[in-house]
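Contents: one structure, followed by commentary.
All protein chains but one are shown in place.
Up next is subunit A:
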Amino acid sequence: MHNLSMALKNLKNNFSFYALYLLSVTFVITVFFAFTSFSMNAVMLEKISNDGRVETMCNTISVFLMAFVVFYMSYSNRFFLRRRTKELGIYALLGYRKSTILSLLITENLLTCSGAFIAGILLGGFFHKGIVFGITKLLDLAVNHSEIPFFNPNAVMKTACFISAVVIVLALSNSRFLFRTSLMDLVRYEKSAEKRMSFHAVPSVIGFLAVITGYCLALDILRGAESLWLTIGFYPVGMLTSALILSGTVLFIASFLPFAVQAGKKNKRKFYTETKIITAPGFIYRIHSNSRTLIMLTLLSAATLTVSSVMALSLYYPIAAVSRMAPSEIECRIENESEITAFKQIINEYSPGDDVTFLQTDIYKVTSTAGQLPVEYSIGTSKGDSDNEKILRDAGFECIPFSNYTVLLEAQGRTKALEQLATLNNNECILIKYQPDSDNDETGNVYPLLIGNHEIPVTVTAVTLDNPISFANSVGTLIVSDDLYHMLTEQAVPAAKVLSINGKSIEDNEALFQALSEYLSGSPYLQGNSHRVHEIFSLSSSTFLLIGFLVVLFFIATGSILYFNNVSAITDSKSDYDILRKMGYTDRKIKKIIQKQTAAFFIIPFLFGLADCIFATLVYKSALMQNILKNSLVLYTPTMAAIMLTFIIYLAYYRMTVHTCCKAVLTK
């Protein structure tokens, strides 16, 4: 029979089988084309990137994406080839030459990939349009959609070249497989994989210990200054930890798990049950023949989880920190009272609400002669150690009165902080901390303040992270009683006058902020809460979009490989399940066995990914992020959200896999 007609006939007869292959290749091409179009979309890139950062990221991601495409396509190619070896073997038995069979395979592959290419380009065009639409909506961009072509010819070219290259590589690898496999193995390929399995204690133990040591090292960062991360150095310890966890994971999966399950078989009471006696050996066998896939999946899912958790954290943390960086809706320094009138005018122009409060705080700087002073006393006096690096400050405590503090907190709507306040006596003060520091608590310390010619000692009754004024305008803030403050005002001139403006009606008003900024000719003392949030969003959104894209890709890759792998393993052993049914296993019991076997393969990558993600997030959070927020579990909500999301996605894939497997196995 002619090759092409035979290939066509094959395609027609095994339509549902090829549909799956077609679908997965289509999917890959869709993603690839959409991304390529996006990275070649000059109109969009100009809008969201101002310093070439997005372009660089696009390039990095496209490398990942290409690797993903190659990997995914070769995986599905292998998967489908494997399921057809028997058929190919029969051709060979009938007298077809291997070269004939190969050209049959290549013809089929070409047909499928061309179909997938057309579908992929179409879908990818839509997908790309969707992304552009989403981004413009999200970031409020003005984009002329008609300027963006549906099919960017360059992107089509690039996709076509790349996919053809992959198809050629696949054809080469298929021919290698075909010519290397003997006729005997082709015919009984599905049964040939079994070899006597060997179990070695040494690599298992090493793997187990390596993983545990790696995690302990990661935990060590919690010891703070004494930890190895700081005493030896972040970089070497980081390298060591990742190397340990990586090699440990590999050995753990390849050696320890089968070893442990094999050892577990000795426990007869546990092992001799109707499901365990089937699932445990099945698990050992599958892990032996699939350890490479499983290891790769585990690493992939660890990477996915870690990246999404770190990403969520690094978006969430600065936003959570805005309440400290810019506690008031708008805050600035004023030189004279007349400026206030001007401000009111501008605000009225942009947002004529009557709930706006204007609060002026005069800050007095006081020095102290105490031997041991808190870090805040001298922070920012040299370059590189504070938030507002443009201006250096003089060392000293910056005093504000207690009554102003409470009023400011109230205006900023921080009722919780207000509730915990107790009034101050004249010899008492509250110290505003820059960073939480559990190692040295200043509570109870006495600082003699130099006021005029007198030294007045004050005791710190509390330290707090609830700063009423941004760090751009005041560091080392000390809240003193109104009487003591009054004494100060008589002795000195204020170091700065800070105006805090609050009110619901001026929130989220970027135009107002820009107008004020213009009026103050870009003063670094101008701070705004909503403005800061807005800034964080627009600076990081493109990064997050791209990383988010990558994460979604990883998820899909992991999920679909798990799906294919499990479905093929279980449908391959359909005859085994038939035997079990004849022996008297009920369909429910068989379903339970399938569930257990599938679950093991989902749980291993998930749990490892989870552990890796938790420890990596911990290290990242403790070592690499500036720490100005109180350490609380709330900070880990984004991580938990990422984990939950991953869990749900895994669960959905798991359900789908079990459903397909049961359908395949339990039909009469």
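Just so we're on the same page, contacts are C-beta pairs under 8 Å (C-beta built on N, C-alpha and C of every residue); 3 or more make two chains touch, one makes a residue touch a chain; residues count from 1.
Assume contacts and distances are computed from a predicted model.
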| item | value |
| --- | --- |
| Absent chain [UniProt protein name; select from "Acyl carrier protein", "ABC transporter ATP-binding protein", "Sarcosine oxidase subunit gamma" or "Protein-arginine kinase"] | "ABC transporter ATP-binding protein" |
| Selected from A:Asn59, A:Ser99, A:Ser403 or A:Thr586 as touching the chain missing from the view | A:Thr586 |
| In subunit A, positions touching the absent partner | 191, 194, 196, 268-269, 271-274, 276-278, 281-282, 284-286, 573, 575-576, 578-589 |
